[in-house]
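Starting off with a structure, shown below.
Of the protein chains in this complex, all but one are displayed in their positions.
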Amino acid sequence: MKKVFIQLLIFCFIPLVVFGQLTEDPRKARTAKFALTNAKIYTVTNGVIENGTIIITNGIIEAVGANIAIPSDAEVINYNGREIYPGMIDSGTQLGLSEIGSVAEANDFREFGDITPHMQALTAVNPNSEAIPVTRISGVTTTLTFPRGGVLPGTAATINLFGYTPDQMFAGSKGVIMNFPSNRRGRRQTQEQADKARIKALEDVNAAWDKAEIYAKVQGSPDARYYPEMDALAEVVNGEMMLYLEANSAADILSAIEWIQDRGYENVVFTGVAEGWRVAEQLAEANIPVIAGPVLSTPTRDSDAYYTAYANPGIMQNAGVKVALRTGDTENSRNLPYNAGFAAAYGMGREEALKAITINAAEIMGIGDQLGSIEVGKKANLFVSTGDPFETATQIIDVYIDGYQIPMRSRQTDLYDEFLNRTPGLNKTKIITDGQ
Amino acid sequence: MKKLTQSILILFFIASWSTANAQTGDVLIKNATVITITDGTLENTDILVRDGKINRIGTKLNAPNGVDEIDGTGKFVMPGIIDAHSHIAGSSINEGTSQVTAEVSMEDVVNPLDVAIYRALAGGVTSIHLMHGSANVIGGRNETLKLRYGSTNPDDLRFEDAPRTIKFALGENPTRGGRSRGIQPQSRMGVEAMLRNSFSEALIYQKEWAAYNEKRGDRRTPPEYSLRMETLVDILEGEILVHCHSYRADEIYMLMKVFSDFGIEKLTFQHANEAYKVAPELAEFGASASIFSDWWAYKLEVYYSTAYNAAILTKNGVNTSINSDSGELIRHLFHEAAKSQKYGQLSDNEALAMITMNPAKQLGIDNRVGSIEVGKDADLAIFDNHPLSIYAVPLMTFIDGIKYFDKETDVKDQRIYINPESSIEEVKILTAEDHDRCMQDADYVDFFTLFNN
Partner (left out) sequence: MKLKREFTFRLSLFLFFIAFSINALAQSDPTGTSAPTSTYAITNATIIQAPGKVIESGTLVIKNGLILSIGTNVSIPEDAQEIDGTDLYIYPGFIDGMSYAGAKRPEAMQRPSNLFTPDPPNDYAGITPERSVIDQIDVTESSIESLRKIGFTVSHTVPYGRMLPGSGSIILLSDANHTDHLILRENVSMYTQFSGAPGAYPGNTLGIMAKWRNLFTNASYQRVYAQAYSKDPSGLSRPSQDRVIEAFYPVVAKEKTVFYNANSLLEAQRAIRLKNELNFNLTLGNLEEGWDLVDQIKESNTNVFMSLNLPDKPKNSTEEDKSDEVVDLEMKRMDAFNRHLNQFGDMKSQGITFGFSTMGATSSKIKANLLAIIEAGLSENDALSALTIDAAKLLGIESTTGTLDVGKIGNAIISTGPYFEKDSKIKMVFVDGDKYDFEVKENKSGEGVSATDEAILLGSWSYTSNTPQGVQNGKMIIEKNGDVLSGVITNPNGNSDSELNNLSFVNGSLSFDYAVELGGQSIEIVIEGDIMGTDFDGEASISQFNASWAITATKDAPEQKIKETR
């Protein structure tokens, strides 16, 4: 009896074993050796492959092309003519550091103090933020998450939007954030007075950096004092860490260019640059890459044309500046492709706009060898769509991050599923009684 | 010399504005793709506008003497966009010192000099619903405007004969106000109680004045006159359309019950991020919703939102519009409406109806605007691409047949009044906080704590 029983059990299990795993949980990401076939592949760096295949092994793109041999152990996914793009990169958000905007306890991007460059955004990222699935199912796979507030609010980090710990999410790039002292003019100030005020604010900033430069020289010695703020700045001074410098008005951008040239810092990226179009030539000449955005924004001056923010990235790019785009948003980082779309429509053109949210972003962050395009050897961060991702009618079918096929769900899609046809619907036999 | 000519031209332009707004215009748009909303999309079609009204829609129309012709070949014409929730063009937004302020009205604070008006025109918007803020349970009356930019007289922007509407608010905004001022309401329970109290008191007021009006002569004692109560009575009589700022499903449901009890039928929920959870109830009551395309997570009460809200509501038969509540978003409402194709795959017409016919119904102006039909006002927007495409660029905007925006002849600086003491280079950077103006003027600062810590 027992023997029969065991045999029965084994028989029951065999079909399961033969057909692969136990029933897959659609809510879990999975990785395997994938062969994505029959797709129109936008590599970004090597043109468009009309009908191509991508092989993903161990999270890396092993092969890309029109006529690729498909390994026998690969799981083949036939995309039937859909389009594949590199995962989009949002070069400026607080995603992961903010859950609910108005609740102070739910926000971790702002620390007290003006000079706090050593605050690490990466470790404070909440990998389980509800906004992360919401964002990645729209094709944004990577973001630069940055701290705010004060002159030197902290160190930003680039993260992939999949992983259960910040280290699993870390995409390999960090940078110190600096908010360049801004030209905030008082109501009755003249130009000269405003300039003087800015000079004074700059003096304080310069004092901090002067100290950092000294510290950079002495930090190796065994008697060096513990000074974490200066430690962080010293890395920038030594060229070991990037500096993201936020400057928006034309006057501020020009002052900032002068400032970094005076101090000789090289690995610097300007962010914000809302009036970058006014000083595009100077930016190009100084060879400073920029992260611009949000594109969907009002003009900086009442006297400016209405389309100024839309046209800003295109004007800079046409002048020879390397431009990446950011939403500056947190929970709606998913609107990155639409920021790019508006930039495209108002002068940047589709091709450059796509680069601004893929390869340019990756290169600016120093990880252009790993992300930003579909090339052999790069990470498998991609998304599959029914068409042009800039168009709102396009649906995103699949997303891959680090070679993991991401569950195409978020709480917002779950709510759609639950409430599109609610059960019970309006239950007419249950009259609305006055609960009193 | 060039600069002199330029300045003369500019002065002429400004001068011509101030006479244009009270008038109506004529124009013939030829050979465009006309998106009527109510009667399909017509290819290669002409629209003739006379005296500010749509006179004829057809093919091979001829321009009468003196009527300008616009070549619409390759272009798309749709009804002027209507933003059902806006705070541009207003000098003040909230009378936040009391929780019931039905007596105040946004018609008193219209600011025709706001450059944001022009920027909205440049996004195809022709009418807005200038709303009181959401600090109060019962706020003030809103004002429906046409964006006739260029006048210094607020009366020129009035949408003549538009029904009166009023702002209510539920949830965190009014309760936050109550908590910081040490008065009711401080909970959603208190919000309901305040609504019921206000209506009940209005009924008593109505009785008192009815009794007074039955008598005659000077020897009858007048009850106290209260503009607040007068307005509440008008709401009870169905003469004022209620637009209620709300988020959570339970408070939306609560308001419908309160309105049922008091016999009020016309109701639009504003923002209504969780309306999708009670879509069947909304459809049953006949209430409408005016929502964001995808804003969420900025407050606790919107944490459980979904961008599929528009699709769910539409599919469940609720009249839904998409609004901006922002001087930035209003400029691309056509793009916001297009997001309903991403989240729920609504049809082209369903998407565009949410910024034309649907808000027109919610504001009670659908007999005048919201679609391209003969006899309606010639409020039109012309695009170079289908308005639901990301690449669509608005080209021209007409109100009453007069062109208020033309991309070709756009002059960058559109300010009407310039402060002589302003600086040339005044720079403003838009922050996240600038978007939600619903609480402007109402934020309460505890001065005691501020100065005495």
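Going in written order, the chains are labelled A and B, and every chain counts its residues from 1.
The rule is short, and it goes like this: a residue touches a chain if its C-beta (ideal position, glycine included) is under 8 Å from a C-beta of that chain, and two chains touch if they have at least 3 such contacts.
What you see is a predicted model; the values in this text were computed from it and never measured.
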**Prompt:** Of the residues B:Val104, B:Ala272 or B:Val318, which one touches the chain left out of the display?
**Reply:** B:Val104
**Asked** Just one of A:Ser303, A:Asn318, A:Gln370 or A:Thr386 touches the chain that is missing; which is it?
**Response** A:Ser303
**Prompt:** Hey, which subunit A residues sit against the chain that's not shown?
**Reply:** 104, 112, 184-191, 193-194, 196-197, 200, 303
**Missing-chain contacts mapped onto subunit B** = 3, 6-7, 10-11, 18, 91-92, 94-101, 103-106, 108-109, 111, 113, 132, 140, 152-154, 181-183, 218-219, 221-222, 224-228, 413, 415, 417-422, 424, 440-441, 443-453
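Note that in this section only the chains that are shown with their structure count from here on.
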**Item:** For subunit A paired with subunit B, centre-to-centre distance based on mean C-alpha positions, whole Å
**Value:** 34
**Item:** Contact footprint of subunit A on subunit B as seen in their complex
**Value:** 115-116, 118-119, 122-123, 257, 260-261, 276-277, 279-281, 283-284, 294-300, 303-308, 311-312, 315, 327-329, 331-332, 335, 338-339, 341-345, 388-393, 410, 412-415, 421, 423, 425-430, 432
**Prompt:** For the complex, which residues does subunit A have touching subunit B?
**Reply:** 99-103, 130-131, 183, 185, 188-189, 191, 194, 248-251, 272, 274-275, 296-307, 328-332, 334-335, 338, 341-342, 344-346, 388, 390-395, 411-413, 415-416, 419-420, 422, 425-426, 432, 434
